[in-house]
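With one protein chain removed, the remaining protein chains of the complex are shown where they sit.
For chain A:
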Amino acid sequence: MAGGVSRRRFLETAAAGAAFTLGGLPVGIGRAQTASTVRFGLSSFPPNLHPYEYTGTAALSVKLTLHRGLLSYDANGNLRPELAEEWSQPDASTYRFSLRPGAVFHDGSPVEAEDVRWSFEWIAAEESTAHLRADFQAIEAIEIEDAQTLTVRLSEPSVTFAQTLASGYAPVVSRNSVAPDFIGAGPFTLGQVERGQSITVEKAPEFVREGVPVVDRIFFNAMPDENLRTAALASGDVDIIEYVSTHNMQPIEDADGTHVASVNGPFMYLVFNTTEGPTADPRVRRAIGYAIDRDALNAFGFTGMGNTIDGLPVHPNDAYDPSLVSERLVYDPERARALLAEAGAENITLELLSTAQYPQHNDTALVVQQSLAQIGISVNMNLPDWATRISEGNEGRYHIGVNGTSGAYNDPDSISTWLGGGQSPSYNRPWGYGNPRVDELLQQARQEVDTGARAELYAEIERIFIEEDLPLLPLLWRPQAYGVQDSVHDFQPLPGFLVFQTALALDGVSLG
């Protein structure tokens, strides 16, 4: 701008002038802040702060500041010791941990091996509502050597159990805790809670890792409306916001003083009813696999910012090599028509279940409907609210269901959640699917220590997945974006599926 006055400076001056004209009313005071408070715009107010229950991403963000487990993740998504100082895996079913001397809970008591046992037994208990209950039931024994050392023995070998322990849903809490008031050992302690509105966490005075956290407190403000979150970031009311949709990413990036921190974390996909209706025939499912125009979906629903998926939904990993499988999921309507003809399923009508509550689910449903119309399949849309959608999904009331989800960790074993048979029905798993051969391969891959051999096993699973079963159809990786003020340093989302544990990065965030 002429005269060296930036637009922002001009507006600030105008705003200051306006403050005077309003008769001294302290306008703009909402932005007053001390330098060491990070203000975080949450997408919803946490239903509760139960450390072991799955109550959504916004809740996890707060919980990760209050609680820590034996292990966690660094900024690159690599496992790092957290309350454990070091750990080893003498064999595929044994894990040994030494706790950090000096680690204390928020009530001042030291973190001891007994607390670890108490926490893990709580998670695995019969009556437990813990998200990871099933994973923790794989623990056969917890042997305590001394207050600082313990060994966890599993009933069967697992190369992924360390990832489970690093999950935000597996923190260690004090054995003096009385549910639901669990005493954690995280970098922050719970401060003021304005129910339905905001939660403040204060720097824990004795957090065990040197130099963290950097800031004195984090003020979590629940702002369910995305427009409000974006406006609050633009006007400087908050420092970081979560769940920025793709159409808001560019404006935030273009604005002075703010930027987007994003990774392609979760993925959008379709699940099929594999036992009833036309989709019970794998040829129909595969026809749909070749009929969906993923690029159109990316352009229409995700402003071109997603990345299409042509095989299993696995993030780059040493144990997964997509080049081992030549057949990929691509847009090929001709082939789709041929498969339909082979199945004798031309001119069919399918019931599609999605939700109108979230635009990304709604848009995906629309593109699917359009794509399928091209190969002569009519689609009846069922778009109830999210809660109803979950119920109907859990009861298998669909031929095709639209979903967006994330795995527990970046290891390819994450796909067990969706492909493993013998699990209870769930809206995010294909209805009625189970293949003993796939189950066997998944099991072998979970126990195989050699990375190259694991990659071969996952390649075999991918071959069956694409060429035979296709119980679910991965569509694209979806950007999971945060809007951030430029004055915030060292805030970067964790890669891949770990993006929902990004609050771990709040430890190292500084302002200036």
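Quick note on the criterion: a contact is a pair of C-beta atoms (placed from the backbone, for glycine too) under 8 Å apart; a residue touches a chain by one contact, two chains touch by 3 or more; residues count from 1.
The definition used in the following text is that contacts and distances are computed from a predicted model.
Visitor: What is the protein name, per UniProt, of the chain that does not appear here: "Nitrite reductase", "Small basic family protein", "Agropinic acid ABC transporter permease" or "FAD-binding protein"?
Guide: In UniProt, the chain that is not shown appears as "Agropinic acid ABC transporter permease".
Visitor: Can you work out which residue in A:Ile390, A:Ile464 or A:Leu511 touches the chain that's missing from view?
Guide: The one listed residue touching the chain not shown is A:Ile390.
Visitor: Out of A:Phe45, A:Tyr458 or A:Phe491, point to the residue that touches the absent chain in the complete complex.
Guide: Checking each option in A:Phe45, A:Tyr458 or A:Phe491, the one touching the absent chain turns out to be A:Phe45.
Visitor: Give the residue, chosen from A:Ser155, A:Asn176 or A:Ser235, that touches the chain omitted from the document.
Guide: A:Ser235
Visitor: Contacts of chain A with the missing chain: which residues?
Guide: On the chain A side, contact with the omitted chain comes from 11-12, 14-15, 18-19, 25-31, 44-45, 47-49, 53-57, 59, 126-131, 133-134, 180, 194-197, 221-225, 227-228, 231-232, 234-237, 266, 384-388, 390-392, 394, 403-406, 417, 424, 426-429, 500.
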